[in-house]
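Every protein chain but one is kept in place in this view of the complex.
Here is chain A:
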Amino acid sequence: MIIRLIQPVFKSLALVLPALIPSWRFFDAVSASPRLDYVLLAKQTDDSADWRPFRPRPERLTFPAMLRRMLWNAERNESLFLVSCSERLVQNPTAHSQSEILRRIARHLAPQADATPFLQVRLRFVLPDEDGALNSHVAYLSPVLAVKDLL
(Lines give C-alpha, C1' and ligand atoms only; values in the text may rest on other atoms or scores of the structure.)
Protein backbone atom coordinates (compact mmCIF):
# COMPACT_ATOMS: atom_id res chain seq x y z
CA MET A 1 0.00 0.00 0.00
CA ILE A 2 2.73 2.46 1.04
CA ILE A 3 4.87 1.40 -1.90
CA ARG A 4 1.94 2.04 -4.25
CA LEU A 5 1.54 5.51 -2.77
CA ILE A 6 5.19 6.53 -2.94
CA GLN A 7 5.88 4.95 -6.33
CA PRO A 8 4.63 8.00 -8.32
CA VAL A 9 6.77 10.25 -6.09
CA PHE A 10 9.90 8.24 -6.90
CA LYS A 11 8.95 8.18 -10.58
CA SER A 12 8.56 11.98 -10.58
CA LEU A 13 11.89 12.39 -8.81
CA ALA A 14 13.52 10.13 -11.40
CA LEU A 15 12.14 12.41 -14.12
CA VAL A 16 13.14 15.69 -12.39
CA LEU A 17 16.63 14.80 -11.17
CA PRO A 18 18.22 14.52 -14.63
CA ALA A 19 17.07 18.11 -15.25
CA LEU A 20 18.12 19.44 -11.85
CA ILE A 21 21.54 17.76 -12.01
CA PRO A 22 22.04 17.26 -15.76
CA SER A 23 24.82 15.12 -17.19
CA TRP A 24 25.20 17.23 -20.40
CA ARG A 25 26.80 14.26 -22.23
CA PHE A 26 25.75 15.24 -25.75
CA PHE A 27 27.00 13.07 -28.61
CA ASP A 28 29.65 11.47 -26.33
CA ALA A 29 29.53 8.32 -28.47
CA VAL A 30 27.84 7.41 -31.74
CA SER A 31 26.17 4.01 -31.47
CA ALA A 32 23.87 1.92 -33.67
CA SER A 33 21.19 4.11 -35.19
CA PRO A 34 17.51 3.14 -35.28
CA ARG A 35 15.35 3.11 -38.43
CA LEU A 36 11.61 2.46 -38.46
CA ASP A 37 9.99 0.75 -41.46
CA TYR A 38 6.35 -0.15 -42.06
CA VAL A 39 4.29 -2.23 -44.40
CA LEU A 40 0.59 -1.59 -45.08
CA LEU A 41 -1.50 -4.67 -45.83
CA ALA A 42 -4.94 -5.22 -47.37
CA LYS A 43 -5.56 -8.32 -45.22
CA GLN A 44 -4.21 -9.38 -41.85
CA THR A 45 -2.91 -12.61 -43.41
CA ASP A 46 -0.96 -10.89 -46.24
CA ASP A 47 2.73 -11.67 -46.18
CA SER A 48 3.93 -8.74 -48.28
CA ALA A 49 7.48 -7.63 -47.63
CA ASP A 50 7.06 -4.19 -49.19
CA TRP A 51 8.81 -2.44 -46.32
CA ARG A 52 8.99 1.33 -46.58
CA PRO A 53 10.97 3.72 -44.40
CA PHE A 54 8.74 5.67 -42.05
CA ARG A 55 8.87 9.39 -42.81
CA PRO A 56 12.10 9.34 -44.90
CA ARG A 57 14.24 12.45 -44.85
CA PRO A 58 13.97 14.74 -47.86
CA GLU A 59 16.58 14.01 -50.54
CA ARG A 60 17.55 17.66 -50.53
CA LEU A 61 16.92 19.99 -47.61
CA THR A 62 17.36 23.57 -48.80
CA PHE A 63 18.57 26.45 -46.67
CA PRO A 64 15.18 28.28 -46.78
CA ALA A 65 13.54 25.02 -45.59
CA MET A 66 16.08 24.81 -42.76
CA LEU A 67 15.20 28.36 -41.71
CA ARG A 68 11.46 27.59 -41.79
CA ARG A 69 12.12 24.58 -39.56
CA MET A 70 13.62 26.89 -36.94
CA LEU A 71 10.05 27.96 -36.18
CA TRP A 72 8.00 24.91 -37.22
CA ASN A 73 9.56 21.47 -37.02
CA ALA A 74 6.78 19.36 -35.56
CA GLU A 75 7.21 16.21 -37.67
CA ARG A 76 10.99 16.19 -37.29
CA ASN A 77 10.73 16.59 -33.52
CA GLU A 78 8.21 13.73 -33.41
CA SER A 79 10.64 11.62 -35.44
CA LEU A 80 13.38 12.41 -32.92
CA PHE A 81 11.02 11.31 -30.13
CA LEU A 82 10.50 8.05 -32.02
CA VAL A 83 14.29 7.61 -32.12
CA SER A 84 14.24 7.86 -28.30
CA CYS A 85 11.33 5.40 -28.11
CA SER A 86 13.20 2.98 -30.40
CA GLU A 87 16.29 3.12 -28.19
CA ARG A 88 14.15 2.66 -25.08
CA LEU A 89 12.36 -0.30 -26.69
CA VAL A 90 15.68 -2.13 -27.05
CA GLN A 91 17.47 -0.99 -23.90
CA ASN A 92 14.54 -1.05 -21.48
CA PRO A 93 11.44 -2.44 -23.21
CA THR A 94 8.12 -1.04 -22.03
CA ALA A 95 4.58 -1.13 -23.37
CA HIS A 96 4.76 2.69 -23.54
CA SER A 97 7.62 2.78 -26.06
CA GLN A 98 5.96 0.15 -28.24
CA SER A 99 2.59 1.89 -28.07
CA GLU A 100 4.04 5.33 -28.90
CA ILE A 101 5.84 3.96 -31.97
CA LEU A 102 2.83 2.05 -33.29
CA ARG A 103 0.25 4.76 -32.57
CA ARG A 104 2.27 7.60 -34.05
CA ILE A 105 3.05 5.64 -37.23
CA ALA A 106 -0.63 4.60 -37.49
CA ARG A 107 -1.83 8.21 -37.20
CA HIS A 108 0.60 9.23 -39.91
CA LEU A 109 -0.69 6.48 -42.22
CA ALA A 110 -4.39 6.79 -41.35
CA PRO A 111 -5.30 8.45 -44.71
CA GLN A 112 -4.19 5.25 -46.51
CA ALA A 113 -6.03 2.90 -44.14
CA ASP A 114 -9.18 2.54 -46.28
CA ALA A 115 -7.41 0.50 -48.95
CA THR A 116 -4.80 -1.08 -46.68
CA PRO A 117 -6.24 -1.27 -43.18
CA PHE A 118 -3.49 -3.38 -41.57
CA LEU A 119 -0.06 -2.30 -40.46
CA GLN A 120 3.17 -3.98 -39.44
CA VAL A 121 6.22 -2.10 -38.13
CA ARG A 122 9.83 -3.16 -37.78
CA LEU A 123 12.74 -1.53 -36.04
CA ARG A 124 16.21 -1.87 -37.52
CA PHE A 125 19.53 -0.71 -36.12
CA VAL A 126 22.18 0.48 -38.57
CA LEU A 127 25.86 0.08 -37.73
CA PRO A 128 29.06 -0.13 -39.81
CA ASP A 129 30.87 -3.49 -39.87
CA GLU A 130 34.64 -3.96 -39.52
CA ASP A 131 35.15 -3.00 -43.19
CA GLY A 132 33.09 0.16 -42.76
CA ALA A 133 30.08 -1.03 -44.79
CA LEU A 134 26.71 -0.17 -43.24
CA ASN A 135 24.66 -3.15 -42.06
CA SER A 136 21.35 -3.33 -40.29
CA HIS A 137 19.67 -5.90 -38.10
CA VAL A 138 16.01 -6.12 -37.13
CA ALA A 139 15.59 -5.60 -33.40
CA TYR A 140 11.80 -5.59 -33.21
CA LEU A 141 8.94 -6.76 -35.42
CA SER A 142 5.41 -5.85 -34.44
CA PRO A 143 2.42 -8.10 -34.99
CA VAL A 144 0.08 -7.21 -37.86
CA LEU A 145 -2.39 -4.73 -36.38
CA ALA A 146 -5.48 -2.91 -37.61
CA VAL A 147 -4.66 0.76 -38.14
CA LYS A 148 -8.06 1.82 -36.76
CA ASP A 149 -7.32 0.06 -33.44
CA LEU A 150 -4.20 2.20 -33.02
CA LEU A 151 -5.77 5.61 -33.65
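By our rule, a residue touches a chain if its C-beta (ideal position, glycine included) is under 8 Å from a C-beta of that chain, and two chains touch if they have at least 3 such contacts; residues count from 1.
As a convention for this text, contacts and distances are computed from a predicted model.
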Chain not displayed: protein name in its UniProt record ("Biotin transporter", "GntR family transcriptional regulator", "Autoinducer 2 import system permease protein LsrD" or "HTTM domain-containing protein") | "HTTM domain-containing protein"
Which residue from A:15, A:49 or A:115 sits in contact with the chain not drawn here?
-> A:15
Interface with the undisplayed chain - residues on chain A = 11-12, 15-16, 18-20, 22-30, 33-35, 57-61, 63, 66-67, 69-77, 79-81, 83-84, 88, 94, 96-97, 100, 103, 107-108, 126-128, 134
